[in-house]
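Heads up, one of the protein chains got dropped from this complex, but the rest are sitting where they should.
For clarity, chains are labelled A and B in written order, and residue numbers in each chain start from 1.
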Amino acid sequence: MLEAHNLSAERGATRLFSDLSFKVGTGEALMITGANGTGKTTLLRMLAGLSAPAAGEIRWRGQIVKPFDPRLRGAVAFAGHPIALKDELTAEENLAAAAALSGEPASPDAVRSALEVVSLSRQRSLPARVLSQGQRRRIGLARLTLVRRVLWLLDEPVTALDAAGTALLARLVGEHVQTGGLAIAATHTPLILPQVRLHSLALA
Amino acid sequence: MAASNKYKLSSPAAFYPVAGRMIPWFGASAAVLAAIGLWIGLWLAPTDFAQGDAYRIIFIHVPAAWMSMFIYLVMAFWSALGLGFNTRLSAMMAQSLAPTGALMTLIALFTGSLWGRPTWGTYWAWDARMTSELILLFLYLGIIALRNAIDDPRRADRACAVLSLVGAINVPIIYFSVRWWNTLHQGSSVSLSAAPRMAAVMLAGMLILAFAAWFYTIAVALCRVRVIMLERESGSGWVSELFALNIVHLKKA
Partner (left out) sequence: MNTAAPVPAPASLADSALPAGGIFAALRWSLVRDLKVAMRSRSELGVQLLFYIIVVSLFPLASNPERTLLAAIGPGVLWVAALLASLLSLPRLFAGDYGDGTLEQIALSPHPLEALVSGKILAHWLTAGLPVTLLAPLLGIQYAMDGESLAVLAAALLIGTPILSLLGGIGAALTLGLRGGGSLLALLILPLYVPVLIFGAGAVEAVRAGLGATANLSLLGAGLLVAMVGAPFAAAAAVRIALD
């Protein structure tokens, strides 16, 4: 269970949001919506433990977590705006490196089946440089399935995905949540997730 | 407010008025001490017979050189405190000290070179102390430049703190290495310590001027930290209250 208590965020002298409180439990998803510049990404980065809130606290499983807390680092899969792919490495190598970085090295078979899920089997030995934005997003999805974290934090996950990709994303998030995971997404276009307890939070 | 007095002072809102009350005292003490020190240095101290009156520049040079190193240590101390305990005020203090530290270093370099002309016959010699002082100036300028390059004050505080601490560990190593290099190339310089034998009255003048420089630094740093506080906390309650109060005072007047 992830809880936020009275979070506030500042950028320079302007206050993005303040006194934000919410809870996301096991098997639940949260969609954060709001116009540009309302602090969606900032909030997501706080929850990931990348930056400290100006005020308030974040609790993970009841315990207060500070930025870069080891408990949070072992639980979070963060999919930020740049997709964290090395242009020089192939799709396969990128995924294998990401899995090893997460502390659970994946077998070549596991990497291949993760690429198959996102329909990129044919591109597996192409360098990431030549892939389209949508394909790169899909590798990001494959990473989520490969690194096996409880808490998914997704920043604008729909960007650059086609209709099939969006449906795939919704299916993966749905399955993740239904098998006991948590998902929080900051997005302009809310995902359609039937059979999932969906909270929503609008930043203004 | 159960916090003890000691901790209360570490909040900008509480420190702002205290700093304001302290500034005139430190400023006035600095002025008085500087007057006494200069009087000793320029009139009371005897003319040196090897160097004539040129040596009198040490009354400015030596206190400035002392302060340039001392301020760096104090800045590193506040930086460490800010990084360790995440106190806003410590980082602001470190920020407010850097320009004065750079100024003192610059004065030490400038007066050193003015003194070098009559004693060494040149404005610049690669003397160990002058060279260390030059590198110290680069360290100060690096910290100031890093702060200016970062928009977010919190990131700037922490980045400058890391740099100050790395620099503080490096300063003794730099000083040692420059001395080492200097002894390897002996003959190229005459040490500044070839100054006239120190009479008690000269030492007194130098110490008094060192205290004057110290109090000046405190006064200026407090002025600067007050401005930084207003700048950073312009959105918060205590600043608006402060200005509301001032307006009330103005209306009464």
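Couple of notes before you dig in:
In the analysis below, a residue touches a chain if its C-beta (ideal position, glycine included) is under 8 Å from a C-beta of that chain, and two chains touch if they have at least 3 such contacts.
If you're wondering where the values come from, they're calculated on a predicted model, not measured in any experiment.
Considering the intact complex, the chain excluded from display touches A, B. When the full complex is taken into account, the listed residue touching the unshown chain is A:Ser119, out of A:Thr33, A:Ser119 or A:Thr159.
Within the full complex, the residue among B:Val162, B:Val201 or B:Ala244 touching the omitted chain is B:Val162.
For the options A:Ala110, A:Leu126 or A:Ala160, the residue in contact with the chain missing from this view is A:Ala110.
One chain of the complex is left out; on subunit B, the residues touching it are 83, 135, 138-139, 141-142, 145-146, 149-150, 152, 154-155, 158-159, 162-163, 165-167, 169-170, 173-174, 176-178, 180-181, 184.
Residues of subunit A that touch the chain left out of the display are 48-52, 67-68, 70-71, 73-76, 78, 80-89, 93, 97-98, 100-104, 110, 113-114, 116-117, 119, 127, 145-146, 148-150, 163-164, 167-168, 171-172, 175-176, 179-181.
The rule is simple: only the chains that are shown with their structure count from here on.
Separating the CA-averaged centres of subunit A and subunit B is a span of 47 Å. Those residues of subunit B lying in contact with subunit A across their complex are 151-153, 232, 234-235.
Those residues of subunit A whose C-beta lies close enough to touch subunit B in the complex are 11-15.
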